[in-house]
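Following: one structure in structure tokens, then a few remarks.
Shown here: the complex without one of its protein chains, the others still in place.
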Amino acid sequence: MTKPDLGVTIGSMAMKNPVMIASGIFGYGDEFAGLADYGELGALVLKTITREPRQGNPPAHRTVETPAGMVNAIGLENVGLDAFLRDKLPAALAHGTNVVASIAGDTPEGFAECARSLDGTDVAAIEINISCPNVKKGGMAFGVDAEASAEVTAAVRAATKKPIIPKLTPNVTDIASVAQACERAGADAISLTNTFSAMVIDVEGRRPLLAAGTGGLSGPAIRPAAVYRVHQVAQAVEVPVVGMGGIWNANDALEFIIAGASAVAVGTALYADPAAGNRIVAGIREYLQRHGIRQVSDLVGSIQL
Amino acid sequence: MTKPDLGVTIGSMAMKNPVMIASGIFGYGDEFAGLADYGELGALVLKTITREPRQGNPPAHRTVETPAGMVNAIGLENVGLDAFLRDKLPAALAHGTNVVASIAGDTPEGFAECARSLDGTDVAAIEINISCPNVKKGGMAFGVDAEASAEVTAAVRAATKKPIIPKLTPNVTDIASVAQACERAGADAISLTNTFSAMVIDVEGRRPLLAAGTGGLSGPAIRPAAVYRVHQVAQAVEVPVVGMGGIWNANDALEFIIAGASAVAVGTALYADPAAGNRIVAGIREYLQRHGIRQVSDLVGSIQL
Amino acid sequence: MSEPHTSPPPGTQAPSGSGPLRLQAEVLESERVAANHRRLLLRAPQIVTTAQPGQFLHIWCHPPEEIDRPPSAALLRRPYSISRLRPPDGVEILLRVRGNGGRLLAAKAAGESLDIIGPLGHGFRISPGLSLAVIVAGGIGLAPVSFLVERLGGLGVRVILLAGAETDEKIPFRVERPQAGGATLPEMEALGAEVTFVSESVEGVRITEVVQARLDELPGEGAAMFAVGPRAMLKRLAEIARGGLPLQVSLEERMACGLGACRSCVVPARSADGASYKTVCRDGPVFDASEIDWERLTP
Partner (left out) sequence: MSEPHTSPPPGTQAPSGSGPLRLQAEVLESERVAANHRRLLLRAPQIVTTAQPGQFLHIWCHPPEEIDRPPSAALLRRPYSISRLRPPDGVEILLRVRGNGGRLLAAKAAGESLDIIGPLGHGFRISPGLSLAVIVAGGIGLAPVSFLVERLGGLGVRVILLAGAETDEKIPFRVERPQAGGATLPEMEALGAEVTFVSESVEGVRITEVVQARLDELPGEGAAMFAVGPRAMLKRLAEIARGGLPLQVSLEERMACGLGACRSCVVPARSADGASYKTVCRDGPVFDASEIDWERLTP
């Protein structure tokens, strides 16, 4: 069989394969450089940025390991839009694949400002982080509400021609309706899931283990819950879906794709294996070959219920 | 130090210690008999029953293991109210500790009917399962909606003098408001969480691995997400909270208690260790002793934020 | 022979009524018996005295002392058939290494211990008049067969074992192909069985075809068939045997409790009262073929 075609398209962003790095996992990409060929991946989603730099949550601690997962409360520490454009984006683009910027703000206009500044850059798409559980204002406060999510999406839509991808929180009753609201407001794709709200308690000290009190659960632990939500959303919208949550290996990625995701993003797994994304690309290719499937897009949503 | 006092009270149900077995885990208690001294525990919550017997979901498969968790789609298979009262309850009561019946129905009146029949029995309390993700009608359909949850609670309240404990689903945006609605409708306590909606895909067969399509995630994987929700609810209501989700050892149980749970329930862990509940009672006692805490109730909600 | 066996018919060797035990069993021997297959000999005298052929053990795959720590892989116990008893205190299991659980068990060395619950489930029923047993086993389905052959032999029953696999490597026994005659399993012959073994990759036939071909040779009276193996094989046998030989089958299904409580491991059953699922772990794993709703049993 000829080599299978791994290409997928998210809005106007053509990807050589469906594997991305999830936002916030590897910062702006510079620190991981050299530990894997990130240019080989479909897209790199950079750490969420805000208009102004943010210091994030207080430390001690910001992360804690849990069974098959981790809880983080970084709190959107980021260099801010200007430093991002000046210092970070050029290096990220040098990886040689699609770079997706992730943005957040306290108000719809805060999001739109970031999007406007990114419109003239070479980022391939913009992810709209309305799902960060670790900030008091903005973030998940938008994502838990379909209307607020749509409002942010519409504001960003008006600010840029780039493909825009609202990123949803799983901490809602009806994620499909949030996705539909975003789709109606002009989203080119939907990505999910961000982390599950979580808390870990230091039993000896009778305090939260994270200084911020609460955080977000990621990693293999959440995979079945994330696949469920991706399937729900893929059934509900026409635009492509980017699936994530606990992907560790190609089998995991294929679960999301078969459930309806056109692309997937790898997060926590990168901390164990900086080459997890590359490993997964290889595994998907092997699967397609073994099953005689010509293109990965034939697999998207191919689940038989 | 004198032996610490492990007693807690849930409504009018006095428990010798705060450790229960979660509903559905060990059926009606007869099959596990002999593998541990269940009479030593604070309370045993039996498998959810409905007015009529139910066959549950189709098999092949009903459960699947996932990282640090499992997904089940039993679908409330149960013997029905009559057989329960006749064949199952007497044996369960013979364990020598509080027996809590768990009930479900397709309508508020369906719940109430079960409650009415239980009112004259020796069950110590009634858990109201408005959170089963594995049935099409009833179950979670109620639990995701504060008003519907309150309606069921009120109907059950009117049908029995027993302490009633609505059991909540984590698959909602605002679990605290569901809890408050139940409290206003007459709940004596709130228990949470039931399982997280989840899906596992057989990548080779491109089918869901569970015949029912989707199921509920339980086990250590969900613990941090469950602790978060228990803490949220404990802050929002006055009535006692029964916390559960991924408890495996005494440390886990203490996380829930410190977060605000007056009692805890052990589920999935029982499949590995039928004596998990007993092990946890011992561990809690040891902790109290080591910290010089006279009674477990002093620990409830003792988290310093 | 086709009565439901919750109350075993008189004369049947029913499991003792004492209920399952939980115990720490020391690994006495661990040995590779074929590619990807291992034999573990456990010290578990309490099991030896009560176990019936076809029953299984529910095994915690991690060190017993780590029960307080949640594992990721192999969170649940794993069911393994009792393969053979080695009185006074030895119990053997044969395992095919599949996933995490099998891997952990395969790595156990002599001297380590396993936390087991057993004996579980209902085993094979041997009716008093039985004179000929035809055992049909596929692949790892051979695991519980030694115990059954020994028990039958002890009762003076003639045993014909018809075993098959995709390849010789897929069974936990040594295959021998003498110059004359077909392939055989010497270890099973040593236990007194008349053995026919076919490998799809060598002999090019399936064991169900062998069964079909030999059905006519068998006496109508005093004979019964016992089958363990993949569902497809069991389904085919249920067709072949219909109306002829009494057939008992051992089924597998994913388990959580292993005790009949959680209703994970159900299979569609035929029964008068309309209650339509039975548990593999408690009602089975061995069922009379007539108990199963073969149409609804997914492959």
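Some notes on this structure:
To keep things simple, chains are lettered A, B and C as they appear, and every chain counts its residues starting from 1.
We take it that a residue touches a chain if its C-beta (ideal position, glycine included) is under 8 Å from a C-beta of that chain, and two chains touch if they have at least 3 such contacts.
Please read these numbers as outputs of a predicted model, since none were measured by experiment.
When you scan B:59, B:75, B:139 or B:220 for touch with the missing chain, the hit is B:220. Of the listed positions C:21, C:34 or C:73, the one in contact with the omitted chain in the full complex is C:73. Here the missing chain is touched by one residue of A:4, A:42 or A:220, and it is A:220. On the side of chain B, touch with the chain left out of the figure occurs at residues 67-68, 220. For chain C, the list of residues touching the undisplayed chain reads 69-73, 100. Although one chain is not drawn, its touching partners on chain A can still be listed: residues 24-28, 30-35, 47, 53, 55-56, 58-65, 67-70, 72, 74, 77, 211, 219-220, 246, 248-249, 268-275, 279, 283.
Everything below uses one rule, namely that only the chains that are shown with their structure count from here on.
Among the chains present, the centre nearest to the common Cα mean is that of B. Centroid distances built from C-alpha atoms place A farthest away from chain C. Put simply, the C-alpha centre of chain A and that of chain C have 47 angstrom between them.
Mean C-alpha position of chain B lies 36 Å from that of chain C.
Centre-to-centre, using mean CA coordinates, chain A is 33 Å away from chain B.
Shown for chain C are the residues that touch two or more other chains, namely 70, 72.
Contact with two or more other chains is made by residues 67-69, 219-220, 246, 248 of chain B.
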